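One structure follows; several queries about it will come next.
Complex shown without one protein chain; remaining protein chains in place.
Note that the chains are named A, B and C in the order they appear, and that numbering of residues resets to 1 at the start of each chain.
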């Protein structure tokens, strides 16, 4: 097995292991109601964001290497727009609905 | 959804052709007149194609072509066809309102509502979009020295989908009716409970289908620009039109999903009894407004940015000068693109949100004035200390300067929530957006068409008629739309089938005349084409560079060969062609030629156009067996296609050599033309080095 | 395009010659498409967020969601991401000596991944039907409407992914590892990983959030 192949295999397996852990934590926490609801939301959110980053890193091999960064830029730009659009929507709509009753 | 009959909701009386005989009235005369004009138009086209035996060339040279240049031209033709309907509809609405003081008027209120809805939908999605996508298609590969788009076949499919959308809107003229809630189609007015007819369904499928086509175009353009630039062409060496295309593509890629989501949710509400936007069971129509404008606002910048690109090119060329502040313009374009994702709420300032939200989005909106102002100032600085030839594009540019800034001013006015509480939904708003759409977008596109026409067809357009056309547009615009600012401030709401304030009437009559002027401007545009085609031999510019151009596209014969460039040009700065002309012999014949591989023609785009038109029609009319059939056929065709061997055309090195060297030799020996003879018959497309432009 | 500047992310490598060249453009285009699709999911998600309270007296998340089933779906999908990685591996590092062998492994992993995908779809279908039995149908409330839209959208993507995979299996067997088959397989695996990432958002935001 050549080194590149070995490294890639390692990457997939590490990604898988990390993902399993990051999935189990919130599932377990919710199942056992280990924390207060507010804490649970935070745990879920952190685990989810981390897992998404992990999958990008280990399954899709996106990293900060010095290669061309088009894909990374594209992803970061998308994330920025997602924050603007999803965050903006939630901001606007909650503000509106709190003023409509 | 309940009926599963063979013909769904279709029945003989949905055909509008004979309405006037069933119930004679001016309104029905207009309805049937429009429908029969369309049917007769199609019949005449079919007859002519048959008479002159053009079916085969049409199919082989155009409909199955995957050449970006042909696709670009077809987009623009689609835009022109749709524009003739859209402009006439505008004029008919104007005619109606000159007669509707006190309640009546030549049309029924319902018909008037259909008119503003089709007019808005057509103008934005099937005129403006085809124009910009067509121009981009034609130009961008040429400007960056590429052989074609990154995905030529997908490009053809995009055209097919856009055409399918346009076809659905056209079909609605003859069969059934169109939606009546405006181009924005807000629920719950467009929900099943309030608009049970087929109108909103036509709108939904036309928009959804063409939207997919547009998204694919956006992806295609972005990849082309990122990956297929000529060797040495850094991003910061790209012509400005290409830059604006890149930004427009980014806007398309990230804003189209919002439209698709909004429209499909509306469809789910209407077809499957979902509750996204309904009045009851927790639906919320405010979500629709939010989603729609998350697309809608970026969309208007999708439209204007390429126009800015055109103005950047024409101002430099016709001032005989380098573009002032290239980097500034690039930065400003990027700023506009990013900012345009942060302002959508300004379309519903009056929905009831808190002052903080309104103020934040109001300020964000105003910020766009800064980069836009920089652009306008930079174009003026480009003209400054130039040698300006008063050609048709410069007339459009001048009108743009003077009129667009008024539209920008009214945009700033509207960006103030405080004032928007008053003028939202009024004719002031209608004046604003026509003020940016005509002098901005439309003038940009028309001047682009005039400027690049000789590149595409090998002959120039008649200057004199072109000037008359441009002036008619400018004057017609001013008379039609500037009074609407006043009417809006006096309180007249938009989309009013009738009005009751006698003070409005004189202004309405005035704008009615303006609309006539605009119709004649459009006729004059077609006359320009017609006369120029007749005089094409005297206007011919086979050498390819009639305006002493600066960017790569002028470094090809007119029209360019199918493969664009025999060799990808080596680039070392901006304005590559101007540089080449300056530094010696741009037309030297290279010593070596290679064979060129191009993708083969394909009928896939055409098949998709037919399938999607049918699909949209079937869904609109609840002919579910047909919809199912088409819905299955589409993936089947895709899969079938994916199994076929990829076909290519190989053009031998000898053929390339023969065509390319012939052009180079002829051009080299041709006399260069000075700029004051630019619009005379002696201009065959080679510029003299007089007024040479140092780079 | 010089080979030194390959994009990061899934790729083939120089050993694949022309396929690697073509992948550069095809993959970049597909990345852009996926990012656009990401926005689509994000917006449906946002609508879901605004409709969370709109149960209109109908059944709520607590009445309808099944913890075990969500666990199982998540596990299956996550596992399929790993097997999908194996597809990329066997595509990229072919047995240079034995073409038949390479294709065998490749097809094997695609089929395993697809099978897991189908199990996921099956589980989701079962969820939908038990929900419907309890009165949780999309027309019941704004919340259910957006639930079905979001989860259903992901489900439809999954179905498309499975179909696509099956087509690619046939093509791999018929054409061998031609350039076009390779670049298609790469896009497919990108798509598959992307769907798993979306699912992370869904199980966290919709299901785990709903159980709290």
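Here is the rule we go by: a residue touches a chain if its C-beta (ideal position, glycine included) is under 8 Å from a C-beta of that chain, and two chains touch if they have at least 3 such contacts.
In this section, contacts and distances are computed from a predicted model.
Its UniProt record calls the unshown chain "Cytochrome ubiquinol oxidase subunit II", which is the correct pick from "Peptide/nickel transport system permease protein", "Na+/H+ antiporter subunit C", "Cytochrome ubiquinol oxidase subunit II" or "ABC transporter ATP-binding protein". In the whole complex the chain that is left out makes contact with A, B, C.
Looking at B:36, B:64, B:425 or B:520, the residue that reaches the missing chain in the full complex is B:425. Interface note: of B:24, B:231 or B:373, the residue touching the hidden chain in the full complex is B:373. Checked against the hidden chain, the listed residues B:147, B:434 or B:494 yield one contact partner: B:494.
Across the entire complex, the residue among B:37, B:354 or B:603 in touch with the chain not shown is B:354.
Touching the chain that is not shown, out of B:81, B:388 or B:653: B:388 (per the contact rule at the top). In the full complex, subunit B makes contact with the omitted chain through residues 103, 108-110, 113, 180-182, 186-189, 191-194, 196, 279-281, 285-286, 319-328, 348, 350-352, 354-355, 358-359, 362-363, 366-367, 369-370, 373-374, 376-378, 380-381, 383-390, 394, 398, 401-402, 405-406, 408-410, 412-413, 415-419, 421-422, 424-426, 431, 478, 482-483, 485-486, 489-491, 493-501, 503, 675-676, 691-695.
For subunit A, the residues touching the absent chain in the complete assembly are 99-101. Although one chain is hidden here, its contacts on subunit C can still be listed: residues 56-58, 139.
What we mean here is this: only the chains that are shown with their structure count from here on.
By count of C-beta pairs in contact, B-C exceeds the other of the chain pairs B-C and A-B. Separating the centre of subunit B from that of subunit C, both taken as means of CA atoms, is a distance of 35 Å. The distance from the centre of subunit A to the centre of subunit B, with each centre set as the mean of the Cα atoms, comes to 38 Å.
Counting partner chains per residue, subunit C shows two or more touched chains at residues 28, 32, 35, 39, 43, 47, 50. In subunit B, the positions touching at least two other chains are 226, 254, 258, 284, 287, 291, 294. Those residues of subunit A that touch subunit B in the shared complex are 70, 78, 81, 84-85, 88-89, 91-93, 95-97, 99-100.
Here subunit A touches subunit C in the complex through residues 2, 4-5, 8-9, 12-13, 15-16, 19-20, 23, 26-27, 30-31, 37, 40-41, 44-45, 47-48, 51-52, 55-56, 59-63, 65, 67-72, 74-75, 77-78, 81-82, 85-86, 89-90, 93-94, 97, going by the rule given at the top. The part of subunit C that touches subunit A in the complex is made up of residues 5-11, 13, 28, 31-32, 35, 38-39, 42-43, 45-47, 49-50, 67, 71, 74-75, 78-79, 81-82, 84-86, 88-89, 92-93, 190, 193, 196-197, 200-201, 203-205, 208-209, 211-212.
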